[in-house]
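The chains shown are only part of the set, and none of them has been moved.
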Amino acid sequence: MAIDLQTARTVIEGARAAAREKDLKPLTVVVLDAGGHVVAAEREDGSSTKRFEIAFGKAHGAIALGLGSRALMARAEQQPYFIAAATAAVGGSLVPVPGGVLVRDGSGTLLGAVGVSGDTSDNDEAAAVAGIEAAGLQAQPD
Amino acid sequence: MAIDLQTARTVIEGARAAAREKDLKPLTVVVLDAGGHVVAAEREDGSSTKRFEIAFGKAHGAIALGLGSRALMARAEQQPYFIAAATAAVGGSLVPVPGGVLVRDGSGTLLGAVGVSGDTSDNDEAAAVAGIEAAGLQAQPD
């Protein structure tokens, strides 16, 4: 089972609502299914040109290695050469900073991942978590 | 000026509504701004894993060369080596079949492009045009 489009839209709406409430910078939100493929994406007006690619890379890296992108940052701090090599190995899209959050259902099954980019990494992650919880799902940021 | 997110959402909604009315296969719709960057995307349930990449490639190729992807197909029929070379030159994402449609305002200014993939190329293009017109904008399919 994977995130369907209606759920993805709910996640994006929830993430954006949380961002507007906190007055964050314009965000880009990308939702991937459990195979790492795009289900839906929205780039808010004023979010820079390649934010889709950054947000995608956070979520794609999380799916690829089965860890939220905050855990990938910790690994990058310890072993930068591992993250560099893994990025090449998985095909070039793995952004190891917070904001790529795994999505699980109540029984722990992996459904997909959400990537957010545009504000600080911590704020990006908080928006992703808010969106996931708005859809009644479990967020795994690391 | 470029397509803003609200307009992109209207385009996607219009394209999907037209597709459901004609009972097309599940579609993926991608909207790019005038710089060729993702504004919004939705992949309907059942649309295959890499449809985002195909739809993106149609729209990205259209922006890259300033022609709807139907015109790129005509060129591919005449000079396949040109399209192959252009694909490499622009960075690998240029899909020369109908379904990549330029978006212009009433005075002809380029605002962006829409890419659709999932059904036949002709039906993909018709859905893209319907979405653009639903937003009160001008569609240029070739």
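By letter and in written order, the chains are A and B; residue numbering begins at 1 in each of them.
Just so we're on the same page, contacts are C-beta pairs under 8 Å (C-beta built on N, C-alpha and C of every residue); 3 or more make two chains touch, one makes a residue touch a chain.
A quick note: this is a predicted structure, and the numbers were derived from the prediction, not measured.
For this complex of identical protein chains, the structure file gives a whole-complex count of 4 copies, while the figure shows 2.
In this section, only the chains that are shown with their structure count from here on.
Chain geometry summary: the mean Cα position of subunit A and that of subunit B are 25 Å apart. Remark: subunit B residues 4-5, 8-9, 33, 35, 37-45, 49-50, 52 touch subunit A in the complex.
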